[in-house]
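With one protein chain removed, the remaining protein chains of the complex are shown where they sit.
Up next, subunit A:
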Amino acid sequence: MTETMTTQPAAATQRQNDGTTIDITDLTCTFTSRRKRTTALTGVSLSVRAGEFVSIVGPSGCGKSTLLKIVAGLVPPSSGEVRLLGRTVTGPQREIGFAFQRAALLEWRGVRANILLQAEMRAMDKRKAAARADQLIELTGLTGFENALPHELSGGMQQRVALCRALLHEPPVLLMDEPFGALDALTREHMNVELHRIWRETGTTVVLVTHSIAEAVYLGQRVVVMTPRPGRIERVYDVDLPAVRDYGATMSSPTFEKLAREIRVLLGASGHHG
């Protein structure tokens, strides 16, 4: 099982060579409704290397979700450009996996069927998809719940299903928007450890938006801190921790504590808490 998991998706391996998976240049996004104009993002530039794990933190409403949606091609930017896997993003992107704060599962489908939605929508090979779903179910500890309906699952398990669904097609890029925001602290830690392992084993490029500084630092190779609206990138920290991170050891390491404190101060200084 682990063997298949460690083999990187072909697309990712190819693009590994040219280095950059996501290239965001001078992005601005303004929403105009009848009543007002909201500038969600201004002058955002960021490059994400292939296989990199980037965390984004920032106060509520600073445009984190908007940024992910622009990268996914779900929201058009007002100006600026996003290149994903070397191509300019103009519409919804298929080569990504997306996970939201709410699991967004189909209420009427069991765990396995929910995961396989990805395969049905993409018209993937049925047998391959089924095998992959089984792998993911095992990897995320959902074995025994294959047919359980979402309302029969805990919040943590629902998020695991959403994660499996986002990973089913072995996307080279995984975009996650506060995926563990609704979980209790303990479940969240478990999910962090799991996501870390999945990232290492799959080599997927991950962009994770989070409210939790600890989560951002534990998981990220870099942490992007954004300013309140209109959202800009305030600072980008390199996380000077080993690639393979044990949760307990990381949490108590001085490097982790120093960085987390710095980020907390930076976010606090900008007046809001995310």
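The rule is simple: contacts are C-beta pairs under 8 Å (C-beta built on N, C-alpha and C of every residue); 3 or more make two chains touch, one makes a residue touch a chain; residues count from 1.
By our rule, contacts and distances are computed from a predicted model.
Visitor: When you check the chain that is not on display against UniProt, which of "4-vinyl reductase", "ABC transporter permease", "4Fe-4S dicluster domain-containing protein" or "Putative ABC transport system ATP-binding protein" does it turn out to be?
Guide: From the choices "4-vinyl reductase", "ABC transporter permease", "4Fe-4S dicluster domain-containing protein" or "Putative ABC transport system ATP-binding protein", the unshown chain carries the UniProt name "ABC transporter permease".
Visitor: Using the touch definition up top, pick the residue from A:96, A:164, A:191 or A:259 that touches the left-out chain.
Guide: Checking each option in A:96, A:164, A:191 or A:259, the one touching the absent chain turns out to be A:96.
Visitor: I'm checking contacts with the chain that's been left out. Which of A:26, A:125, A:138 or A:152 qualifies?
Guide: Only one listed residue reaches the unshown chain, and that is A:152.
Visitor: For subunit A, which residues touch the unseen chain?
Guide: 69, 72-74, 92-94, 96-98, 100, 102, 104, 106-108, 117-118, 120-122, 145, 148-149, 151-154, 156-157, 187
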